[in-house]
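And now, chain A:
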Amino acid sequence: MVEPAPWWAVLVVPAVLGAFATGAVLASRLLAARASGAPSRPRAVLGGMCDDVAGLLVSRRRTTLASDLVLWRLGVVGVPVAAILAVAVVPLGHWVVDDLRVGVVWFNAMEILTWAAVWAAGWGPNSAFSLVGGYRMVAQGLSYELPHMFALIGVATAAGSLQVGSIVAHQRHLWFVVWMPVGFAAFLLSVLGFSFIGPFDQPAGADLAGGVLVEVAGVDRLVLAVGRWLLLAAGAAMAVPLFLGGGLGPGLPAWAWSVLKTVGVLGALVATRHLVPTVRLERWAPLAWLVLLPLTIVQDLVAAVVVLLR
Partner candidate 1 sequence: MSIQGFLLLAAALFSVGLFGVLSQQSIVMLMMGLELMFNAVTVAAATFWRYLGPGSPSDQVVVVVAVVAMAVEMAVGFAVTTAIFRARDVDVVDAATDLKDEP
Partner candidate 2 sequence: MGTITFFVLAVAASALAVLVFVVDSMARATFCLLGSFLAAAGEVILLGLSYLGTVIVVMMVMEMVIMAVFMVMYMMNPAGLMPMSMVHNRRGSLAIAGAVFAGLAVGIVAIRWPTTPRRRPVPRATFELGKALMGPHMLTMVLLGVTLFSTMVVTVMLAVSHGRYDRLGDDLKGPDR
């Protein structure tokens, strides 16, 4: 039911992902504007975003003393690249760039690339706040990664496959979210974690004056900031085939269901960002390891038992 798209899909995928990310940014700015009494008409919000983008495009890059330019640039570029590579296995309705047999592991690998990228982006400019931001990303990664992996393992166990298309097909009768809610929650938390947005934005935290974003200016900053939102969109898009039945649904065509569900997940993530303050790692890491991790393991046990009994 999921088939590889023609070659030009490679060009379409970044555009579609970018559209989702733009929508998320606009929704986020709209919520922020409404909360703080700024003009919140759609035109004002859109105009504000365009102004900011244009401002970044024309402003100069910043140079710092004794920076590691190679790793810095690699890190900045690595974030959006990882996001785009990750969605290569995510189907939109029936189409997917490449439904790899190990799609789930592929997604996981690309998500982990962001650790290295963000660390390098924090390391590069040779600036204390930026470096601390990079380290926080590693600590955050170590906190969310195991629950994330166990969430993926649960899905793969239930479907008996690492292939995303096959996972979707296995949800014909019942979406995985219904009987794997813990895995779904853990997955969504990790999406916020690897895109370092919202409650998990400590690597780019306001307490570090922007963390890894402190020293990046101009186009670099745009690339890094866009990368975060692309990652968020990629994570939301992946949650749909993993837990919400992908393009399955009555009436509408499959692609429309995929889009609708992705928008829903993305909306929930953006709303979380506005409803919850930053979760600091020193308090989150114990919770992730002592509560969330055992819960996801139990979730996987449930999945395994269900598969055995089926």
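Regarding selection, all candidates are chains of the complex that A comes from, given by their letters.
Rule of thumb we're sticking to: a residue touches a chain if its C-beta (ideal position, glycine included) is under 8 Å from a C-beta of that chain, and two chains touch if they have at least 3 such contacts; residues count from 1.
In this text the structure is predicted, and so the values were computed from the model without any measurement.
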item: Touching chain, any copy counted, for chain A within the complex - options 1 or 2; value: 2
item: Complex interface listing, chain A residues touching candidate 2; value: 66, 68, 70-71, 74, 100-102, 105-106, 108-109, 112-113, 115-116, 119-120, 123, 126, 135, 138, 141, 145, 162
